[in-house]
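With one protein chain held back, the other chains of the complex are shown just where they sit.
Just so it is clear, A and B label the chains in written order, and each chain counts residues from 1 on its own.
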Amino acid sequence: MPDHFPLILNSIAKTLPNGRELFADIHLSLSAGEFISIQGESGIGKSTLLNLAAGLDVPSAGEVIVAGQSLDGLSETALTALRGQKIGFVFQAFHVLPFLNLIQNVSLPAILTGDTRDLALEKAADLLDKVGLGDRTHSLVSELSGGELQRVAIARALVHAPTLILADEPTGNLDPSTSAEVMDLLTRTVKSTGAAMILVTHSAIDAASADRRLVMTATGMRDLHD
Amino acid sequence: MYRLVAIAIFLAAVLSAGAWAYSDRPDYPEVTSGKKIVFPEDHGSHDAFRTEWWYLTGWLETESGDPLGFQITFFRTRPDIETNNPSKFAPNQIIFAHAALSDPKTGKLVHDERIGRAGFDIIEASSGDADVKLLDWQLTRTIEGVFDSKVAGKDFALDLQMKPSQPPMLNGDNGYSRKGPKASQASYYYSVPQLVVSGSVISGGRAMKVTGRAWLDREWSSDVLPENAVGWDWTGLNFDDGSALMAFQVRGADGQAVYAGGSFRDAEGKQTVFSPNDVRFRPQRIWKSPETGAAYPVEAEFIIRMGGQWKSYGLKPMFDAQELTGPFTPTYWEGAVTTSGGRGYLEMTGYAGKIAL
Partner (left out) sequence: MTSVRQMVQPSPIWRWLLLGQLRTFPFRYIFAVLSIAIGIALGFSVHLINASASDAFGDAVRNMSGSSDAQVAGATSLGFDEQLYGQVYNLSEVADVSPVIEMSAVLGESGARVKLLGIDPFRAATITPVLLGRQESSNDQSASRRGDQAALATNIAYLSDAAFASSNAKPGDLLTIRANGQTHDFQVAGDLPGIEAGQSVAVIDIAAAQWHFDRLGVLDRLDIKRSEKATQSSLTRAMQEMLPRDARLSGAENEIQKRTSLSRAYRVNLEMLALVALVTGGFLVYSAQSLSAQKRQQQFALLRILGLQKSSLQHQLLWEGLALGLAGSILGLILGYAFAYLILTIIGSDLGGGYFSGSTGPIDVTISALLVFLGFGIFTAIFGSFAPGRRAAALNPAQAIKTAVDHQEKGKQPIWLPGVALLVVAGGLALLPAVDGLPIFGYLAVAAVLAGAIWLTPWLARGLLTPLSRLSGRGIAFDLAVHHLLRSPSQAAAALGGIVASVGLMIAMVIMVSSFRTSVDNWLESILSADLYVSGGLVETSFDSKQQAEIAGLPDIADAEFSKTINISLDPKQPPVNLTVRPVESSQYDLPLIAVAEQRTAGIPVWISEPAARIYDLQIDQNISLPIGARGTPVYVAGIWSDYARQQGAIVMESEDYTVLTGISARSEIAISLQDPQDISAASERLKAQIRDIAGTEPQMSNAAGIRDIALGLFDRSFAITYGLEAVAIFIGMVGVGATFAAQVGTRVKEFGMLRHIGFGRREIIKMLAYEGLLLGIVGLAAGLLSGFAISQILVHVINPQSFNLTMKTAIPYMLLLGISATLLITSGLTAIFAGRRAAAADALRAVNEDW
């Protein structure tokens, strides 16, 4: 199957180990470069959905297809490799490694997918430029504000030219004005690379910039304006 | 006084012991004239003869220019005891060695010695070339003809390589060197003067690289000294111009010469052998040893007649106290001396009781 669909969730269901059913029979297909947002209450299963999409969790039923490759039956090694190559992540808690400098942090996904150190650092420098931190390549994490750290995370998510970005509450730890800046930067930069993105968020404001807005409830997932 | 009594009783013991050791006694060959001395064979041991030595003396200089005198001697004795003992421990040959280092800075001589029965490859004097081993002491002659010696004493150690710069000098009549009026009172005797020395010396805990000049005396004999001799005076001198002088007198109890001789070889290699009348030894300054009471003429001159002319070679010691004593060695004086235009060693024996070989 061609790369055309970065992500297809095909009738996936997830029941937790303690027996509680999170969701049953969810369909979702993402086109190349498409930006969708998913809103919903806390604990409804939004993050779990992202984990399934990333291959970090296994659905109780259904099939996950990433960039044309079904995750069903893939080994741990294959999953890790696929995830590393095709997907980029932006977390609520930034998760930037404190003992590496900015350019090293950003270059991580590129190195993990096989680039030489020098090539990866080049790409990283490029992306730091794009997110406006080009002059701070060798700064340390402790020197940056929350918003700046999230910008680093964005750069990192894109350094290896993934087909899919998964963003889980990226503005959750930021104040409103920084949030708006970061959301704007995220949307622009992702669009400019042609990657698709799934944004999970509480904030309606953040969700508004998406191409398609979804909401997740106890009964399943539907378009917001249904 | 007591010593004489002791010696007398020793001799009595020897004689009565000798009476019991009735079986075969060694047959010591006589030293005769006309024997051709060939090398390298004659650098090696001549086991049948009673006494033999490899006697090295010389002057050394450290890297900082300080002078040292050294002496390394290996003796081989074939004792006069029965020869039919098949045991490999039988003392058919005794190897004895002593070494000394004279340091003018301390004004003292340090020395040490080793002795043992030849056997089991750890104590040997081999024939065929110079190759003497006495436990951890050795003197060998390498393939390139360098005399290599390593000795380690209680307070010092010598590791010297001595390269001949001139061919061996045959003393006496082509090596047949008389020491007394009888024809048999002689030894085979050659010297190798002007040896170029390099190596290292450990003394006072310090290791030093040294260079210098040395003299090798080689003698073997069976019956060498006349009965009325108490000792001898000998010198071996390396001159700066490349010539070399060996001179000796055999001395009687009255201090007069019983016999004398020597050789002079000029830088070109022309050798003059002296007859007994050509050599005189004149003491000049006496030094009395505080340890043994013997009185040595540490400053003396050899007066030699060469080409009809009498020449005087005055000898001055590096320092006075260069007397050698030890449990296995007779007491004598062996020291580094200088003369005008050269330097070497002076050996004076028999001043502390008659010398016993």
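Keep in mind that, in the parts below, a residue touches a chain if its C-beta (ideal position, glycine included) is under 8 Å from a C-beta of that chain, and two chains touch if they have at least 3 such contacts.
What you see is a predicted model, and the numbers here were worked out from it, not measured in a lab.
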Option touching the unshown chain, where B:Val31, B:Leu68, B:Ala100 or B:Ile115 are the choices: B:Ile115
From A:Leu9, A:Leu22, A:Ile36 or A:Leu108, residue that would touch the chain that is not displayed: A:Leu108
Omitted-chain contact residue, chosen from A:Leu82, A:Ala161, A:Ala180 or A:Leu224: A:Leu82
Which of B:Ser33, B:Asn85 or B:Ser198 contacts the chain that the document leaves out: B:Asn85
Options A:Ala13, A:Ala32, A:Leu56 or A:Ala161, residue touching the unrepresented chain: A:Leu56
Residues of chain B (touch criterion as defined above) contacting the omitted chain: 6, 9-10, 13-14, 16-18, 20-21, 75, 77, 79-82, 85-91, 94, 96, 115-117, 120-122, 135, 327-330, 356-357
Residues belonging to chain A that touch the chain removed from view: 3, 51, 54, 56-57, 67-69, 76-78, 80-85, 89, 91, 93, 95, 97-100, 104, 108-109, 111-114, 117
